[in-house]
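I'd like to ask you about the structure that follows.
All protein chains of the complex are present and in place, except for one that has been dropped.
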Amino acid sequence: AGISDDVVKIGVLVDMGGVYADICGQGCVTAVEMAVEDFGGTVLGKPIEIVSADDQNKPDVGSAKVRQWIESEDVDVVTGLVASSVTGAATKVLTDAKKIALISTSASNAFTTKACSPYNVHWTYNVAALANGTVKPMVAAGKKKWFFITADYAFGHALEGIATKVIEESGGEVVGAVRAPFGTTDFSSYVLQAQASGADVVGLANAGGDFVNSLKTAAEFGLTETTDVAGLLVFTNNALALDPAIAAGMKATSGFYWDMDDQTREWSARFKARHGVIPSMGQAGQYSMTMHYLNAIKAAGTDESDAVMKKMKETKPDDFFARNATLRNDGRMVHDMLLVSIKDAASRASSDDIYNIEAVIPGDVAFNPMLPECDFK
Amino acid sequence: MSADYVLETRNLVKEFKGFTAVDDVNLKVERGTIHALIGPNGAGKTTVFNLLTKFLTPSRGTILYNGADITSMKSAAIARKGIVRSFQISAVFPHLSVMENVRIALQRKEGNSFHFWKSVKVLDKLNERAYELLDEVGLKDYANALTVDLPYGRKRALEIATTLALDPEMLLLDEPTQGMGHEDVSVVADLIKKVSANRTILMVEHNLHVVAQLADTITVLQRGAILTEGDYETVSQDPQVREAYMGVEADDEVAQAIAAANVAEKANAAKGGTE
Amino acid sequence: MATIFGLNLFALSGQLLVGLINGSFYALLSLGLAIIFGLLKIINFAQGAMYMLGAFFAWMALNYMGINYWWALILVPIAIGLLAILMERFLVRPIANEDHLYSLLLTFGIALVLQGAFTHIYGSSGLPYQIPAELKGGTKLPFMYLPNYRAWIIVSSLVVCFSTWWVIEKTKLGAYLRAGTENPQLMQGFGINVPLITTLTFGFGVALAGFAGVLAAPVYSVSPDMGSNILIVVFAIVVIGGMGSIGGAILTGLMMGVVEGLTKFFYPEASTTVIFLFMVIVLLVKPAGLFGKEA
Amino acid sequence: MSSTGEKIRINDLHAYYGESHILHGIDMTIMQGELVTLLGRNGAGRSTTLKAMMNMVGRRTGMININGTETINMAAHKIAHLGVGYCPEERGIFSSLNVEENLMLPPNVRSDGMSVEEIYDIFPNLAERRYSQGTRLSGGEQQMLAMARILRTGANILLLDEITEGLAPVIVQKLAEVLLMLKERGLTILLVEQNFRFAAPIADRHYVMEHGHIVEEVHQNELAEKTELLNTYLGV
Partner (left out) sequence: MKINKLYLFLIVVALVAPSLVYPVFLMKLLCFALFACAFNLLLGFVGLLSFGHAAFLGTGGYITGYLMLETGITPELGILAGTLGAGLLGAIYGKLAVKREGIYFAMVTLALAQLAFFFYLQAPFTGGEDGLQGVPRGALFGLIDLSDNFAMYYFVLAIFIFGFWLIHRTVHSPFGQILKAIRENEPRAVSLGYNVNDYKWVAFIISSALAGLAGSTKTLVFQLASLTDVHWHMSGEVVLMTLLGGMGTIFGPLVGAGVVVSIQNLLSGGELGNYINIIMGVIFIICVLAFRSGLVGEFQKLMKKNFN
């Protein structure tokens, strides 16, 4: 065994300039760098090297880069992995080459279900956790009729689908949905439709700019005053960009919040010092996952994928990010999730003080159980 | 005796928004003649040309070519039938060589114009004919020059050579001498005379000398309608035509023009005699 | 409740109004493009970026200098107009006599640079900008709740659009403009300072985008890609209206807003595509566009 | 204004289009109230001379004094305001404007231009088609419009390039009368013409150009004796 090519090379594939750049772009690269430095820069006496690339949120660009990394640059593991479409294409290439994919920020749950693979590790969250975390308690609290404004692409469909399932299982009902094409600027028409639907809750099954725009429009047209609006995927940087007057009180599920306890604050402060803004859950997960991977190499005494994977699954992740965590055989990292609500302007101590933590959702409640066909021993 | 008409229009009308540019024109062009269309500015001459070549669609009326109705044909089809037009401004392919200009026209009949898989060398067999045509208009020495570099008058000659390459039965010339100096005017006029053999020519021209020298029949248009028709002498004596078109000095012009034409004819006859 | 084809008429009226609001926005943006194309024969691909810049400038003015919305509404378009004047003078003018393709590519490049630079500096997730206090709240119409700010958008953009149209189509200055684009040299010969007019026109056309950007800042998030998303749709609108037609651009903008709004109601997935479908049909039936003059 | 009544003085004018050197040192002087023609074959450089005076060529050197003002370094749009009206060879009718708008377009450079009524009187065709789009006019009508347009501005120095081109003989005759009338009024006219028959009776003087040089100057009273010479230059 030992270290192939005498170096452990980590490829970080992220969105450098597109819509996800703030969620997991240069910030994720920084998180990996921090992990490598904290680990000591070498493993088993060999140097750890980082290469990074921009996937432009395009599956073809991403998979081509991954292919090049493993075919001609001896990259051992690929991480980052933001847009689900890119991750899907990249994991296919990686699995073919028997290389590990450490997925930080993708939302789709496919990588541990219908597209599961012995080489996939999915760390921070997924759509199931979002639906279970945010939707379930609301239905339980009597918000039974839902209307969705959904981003018209796979991620939005998946989120809407899984949330619908959760709603119906918990005794609620979906009274309508509109699918807004990617790049929609004006949501007023959809908001009017939501208003007319008579729903108790309008679920925003979208992300990033779409989420911010749709929420703003909902507030402008008075929807937020008459109806609950639930953002199903909210990143800290979206919350930062929102006017507290509009967003206050809104609930969301997150894999991480910087201001949870001393451990999170300590790491987040270091991150902010380097990167300029507080970490998103993807960036925090990125660090945690990289650490776990390096530790596994050390424990296994090799960087050979199967051995490392085995070690990663044997050892329970445990750090500021991963609480009560296990890495299941399907590659799903199950850990405590947080139900948060957005603070109003008055109760914010600083501009970074955006969430109240309402509840901790235990991992096995948040994440769906493992499928038998994905149980890679 | 019923004459042999190549081209006939019947009650041809062209209306632009609330304005009738061509008004019920019945034009008959006899085979083998040079027929001139004259008239004041805005009389509708260019519009008639545009209708005949389908650059415009007639509002009403029919166009007959060799007895067949061509009113609904498209421009290119009409050209393939043998009616070819030259333009008011010279129309050449500026960045092709002089010879290639002519060859483009010859190529059409070859039937290989869509053959994108063949080498351009298959066109070489047309070169000889192209040179012949260039020789006819006095451009042989320029065959390999780039067309943009030709002086204006020669471009005009090239255009005519290109037109001849199609072996048209009928030529439509719109102000062929416009913008030319005296020298070029007579060159082009001679050229027209020369190519009129076995062809029918319909031309628009404001230069009365050229008209007098060349035209067998003249149709005078005014306000879109035919004012009168006949040979130069008849037309130029018509008081209406003189008022509307030629003006008072026409006498002078006619005298000179006819004299010039006579001299030219005599000279030609003399040449022919000594050969 | 009145229904048509089993649909709620009230809901439909709401959708129509919302469509009209978006349409007035489109009108403003396509007007700028149409002026620049119709009068200067420049296809300004940077118009979207300038719109984005308008929104960003408004945000920067507020956050760095404390300039409020109302002042921004006046100052930002001026600033952007000046920027455009520099751009015209130093980048566009040197290629004024080349194929239009080149000005398209040049402005495309400028758009890339601007968008890239703002993404780099401000990130991609967008910045917040508040609706000015005076326009907060809304009015309850029988069929919908109309936010005051949206009403303001429709009123202000229509006023700007129609006054611009009037100046260009009905005044002597407008005639100079139109003639100057056709044959600048001759207009100079007539004693008109064409380069100056050209520069100012370009500046004005782009300033319209800046104005639209400021209008947009409170309702859409201020983000670097806001311009590139909308630009191509606005292009289609200008083409549908007829490339040279100023009035056509305005009317078509309004119309397409409505068409898009209705599509969002009946078949939302197609709402970003419907305008292109419309464009194909229009161009095939009426080659020069709805309001364009046939060549 | 110069006391001698000298309206145009050109000294050693050179003009270039890009690399090509078209005018090679032109000298000419035109007095107030004179009608002078520029004759020559196609491509001799006559149009270029007019364009150079209007600063419409690529580059020019020498001296061009118009109405007492040196213009060689003047911006193109300022020249018209010295009282110059230019009618270009290619007519330059604007398709985005209708006939009347075309007519009204050039700003007045002086106050005593012809009135629109007067102009419509001379060119009835234009009156009839006044609301048509400019370029929808027939070739000859466009030529009339181009000429009419500058008569309106009150310019007292006219630079006219081939204004009889494509016009019916009646109109050509009418134009001759108009030019004589303008001359009566004291306007200064520089006329580029192919149609020598039109120019000969109305012009005071002729300059003959060849290859960018002025090769001959002929006064009206010398016409008879220099006919031969002119014929060789012009290739009649």
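For clarity, chains are labelled A, B, C and D in written order, and residue numbers in each chain start from 1.
Here, a residue touches a chain if its C-beta (ideal position, glycine included) is under 8 Å from a C-beta of that chain, and two chains touch if they have at least 3 such contacts.
Everything quoted here is computed from the prediction, not taken from an experiment.
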Touched by the hidden chain, restricted to displayed chains: A, B, C
Residue touching the undisplayed chain, where the options are B:Lys14, B:His35, B:Arg103 or B:Arg199: B:Arg103
Sole contact to the chain not displayed, among A:Asp60, A:Glu169, A:Glu266 or A:Asp344: A:Asp60
Hidden-chain contact residue, picked from the options B:Val22, B:Ile38 or B:Ala79: B:Ala79
Of C:Leu82, C:Ile232 or C:Leu262, the residue in touch with the unshown chain: C:Ile232
Residues from chain A at the interface with the omitted partner, ascending: 16-17, 26, 51-54, 56, 58-61, 63-65, 67-68, 71-72, 84-85, 88-89, 92-93, 153-154, 182
Residues in chain B touching the chain absent from view: 53, 55, 74-77, 79-80, 84-87, 91-96, 100, 103-105, 107-108, 110, 112-120, 122-123, 162, 166
Chain C, residues in touch with the chain not shown (by the definition above): 43, 91, 94-95, 98, 100-103, 105-106, 108-117, 119-120, 232, 235-236, 239, 243, 269-270, 272-273, 276-277, 279-280, 283-284, 287
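The working rule: only the chains that are shown with their structure count from here on.
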Far-end chain from chain C, centres as C-alpha averages: B
B-D compared against C-D, more contacting pairs: B-D
Rounded Å distance between chain B and chain D, as computed from the means of their C-alpha atoms: 31
Separation of mean Cα positions, chain D and chain C [Å, integer]: 44
Residues of chain D touching at least two other chains: none
Category of the chain touch graph - line, ring, star, complete, other: line
Touching pairs - complete list by chain label: A-C, B-D, C-D
For the chain C and chain D complex, residues of the former touching the latter: 175-176, 178-179, 181-183, 185-194, 244, 293
List of chain A residues in touch with chain C within their complex: 17-23, 152, 178-181, 183-186, 188-190, 192-193, 195-196, 208-209, 212-213, 216-217, 220-222, 235, 237-238, 241-243
Chain C contact footprint on chain D (complex, rising order): 54-56, 75-81, 86, 88, 92, 94-97, 101, 104-107, 109, 133, 153
